[in-house]
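A single structure is presented below for examination.
Removed: one protein chain of the complex. Kept in place: all other protein chains.
All chains are identified by letter, namely A, B and C, in their written order; residue positions are counted from 1 within each chain.
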Amino acid sequence: MAESGDRFVHDITVRWSDCDPANIAYTGRIPNFALEAIDAWWAAKIGIDWFELNLDRNTGTPFVKLSMEFLSPITPRHTLRCTVRLTKLGRTAMTFAVDGHQDGKASFAGEFVCVAVQADRFKATPLPEDMRLTMESLVDAEG
Amino acid sequence: MAESGDRFVHDITVRWSDCDPANIAYTGRIPNFALEAIDAWWAAKIGIDWFELNLDRNTGTPFVKLSMEFLSPITPRHTLRCTVRLTKLGRTAMTFAVDGHQDGKASFAGEFVCVAVQADRFKATPLPEDMRLTMESLVDAEG
Amino acid sequence: MAESGDRFVHDITVRWSDCDPANIAYTGRIPNFALEAIDAWWAAKIGIDWFELNLDRNTGTPFVKLSMEFLSPITPRHTLRCTVRLTKLGRTAMTFAVDGHQDGKASFAGEFVCVAVQADRFKATPLPEDMRLTMESLVDAEG
Partner (left out) sequence: MAESGDRFVHDITVRWSDCDPANIAYTGRIPNFALEAIDAWWAAKIGIDWFELNLDRNTGTPFVKLSMEFLSPITPRHTLRCTVRLTKLGRTAMTFAVDGHQDGKASFAGEFVCVAVQADRFKATPLPEDMRLTMESLVDAEG
């Protein structure tokens, strides 16, 4: 059962190196912020990050889709707070909503869909049972 | 008037540095490939790249939205051919469709929406007239 | 006077996204880790990060030289502890030593030389007096 309201927050220090000559984080960096937040969600909520998941459990989660809205420019002046929620859990597919805020203002809203695969064959496969059980308790469909 | 079928192809050499331990281009790199293709479209079709557009013409084109579908894994084994089309042109907004192929197979399909701004104020503004005229001749609404 | 032994430690979570198909952090990422540690040193020790230094104080610190030795592979399995020391302070030039460790083992050792410039002219200039005084108290020539 979904434990309503489960939200994981991952803070990112945006840096000079992330910014382009417009003095804001380059567009191409922003999906990377959101992906970093999802990787951090795995480490915190499932207890295993993408690296260990792939190498130690032979399980990958390649993305099949992503969409993002950029709501206000991102700069190094404030921490970028990224909220991650697992919003859908299928047999092999997972959907994450990732929202970014700086200084109380929405920076971006994104949705990311990935699929569990057997890493050494790149073949869709149900998630390992232990992870799936944990995930079921975390789905936050209400958003 | 839209000159039907205007398509710009930008080739990218995918490299070792783009790949993660799954031996494929990291998800976070792929929006960057598409953005590079759009920057190359500006240079080829409008005659000015993002850097010059911002610094020399005081015009930025920050993105407000992007969505991508990842259709097959991207590797360094083949050139990544990125097709860029301008599919919508509003008063300040532009929509680009970017599709990537490797070895004849679809790698990704994406849509990117940006808005022209006065660069030093980050304020939406119509595109400079000369660019707008060129763009009108390039819109490929049929896709 | 140099306060002997001043060392700043900046921790980096190495991620899947940093790694290449050899399952270790890509070489090109490693100078970026060290630079991030230096930017963090500025924020912690001087009270201003590179972004604010450039935009609010019109002072840049472009690098003129760097050298790194890679001592053992870097992976996401352990925190990357980066130690930053200011080892030389000239009229306009600064030298930083940055060392990285994972799990008690040396990962890299690097030296980075930068020069203060007036940001809007890219012209070498002495550091602002307040920063210079703070820096003088931090130089750790013994290494």
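Criterion: a residue touches a chain if its C-beta (ideal position, glycine included) is under 8 Å from a C-beta of that chain, and two chains touch if they have at least 3 such contacts.
Please read all numbers here as calculations on a predicted model, not as lab measurements.
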item	value
Displayed chains contacting the withheld chain	A, B, C
Residue among C:Val9, C:Met68, C:Leu89 or C:Met135 that touches the chain left out of view	C:Met68
Residues in chain B touching the chain absent from view	13, 15-17, 19, 23, 32, 35-36, 39-40, 49-52, 54-55, 75-77
Residues in chain A touching the chain absent from view	16-17, 19-23, 26, 28
Footprint left on chain C by the chain that the document does not show	21-22, 24, 27-28, 31-32, 35, 51, 54-55, 60, 62-70, 73, 119, 122
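One rule holds in what follows: only the chains that are shown with their structure count from here on.
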item	value
Residue-number overlap at the chain B/chain C interface, same or different (half cut)	same
Longest centre-to-centre distance from chain A, chain (CA-based)	C
Approximate Å spacing (C-alpha centroids) for the pair chain A, chain C	29
Between chain B and chain A, distance of the C-alpha-averaged centres to the nearest whole Å	24
Junction residues of chain A - those touching two or more other chains	32, 35, 51, 54-55
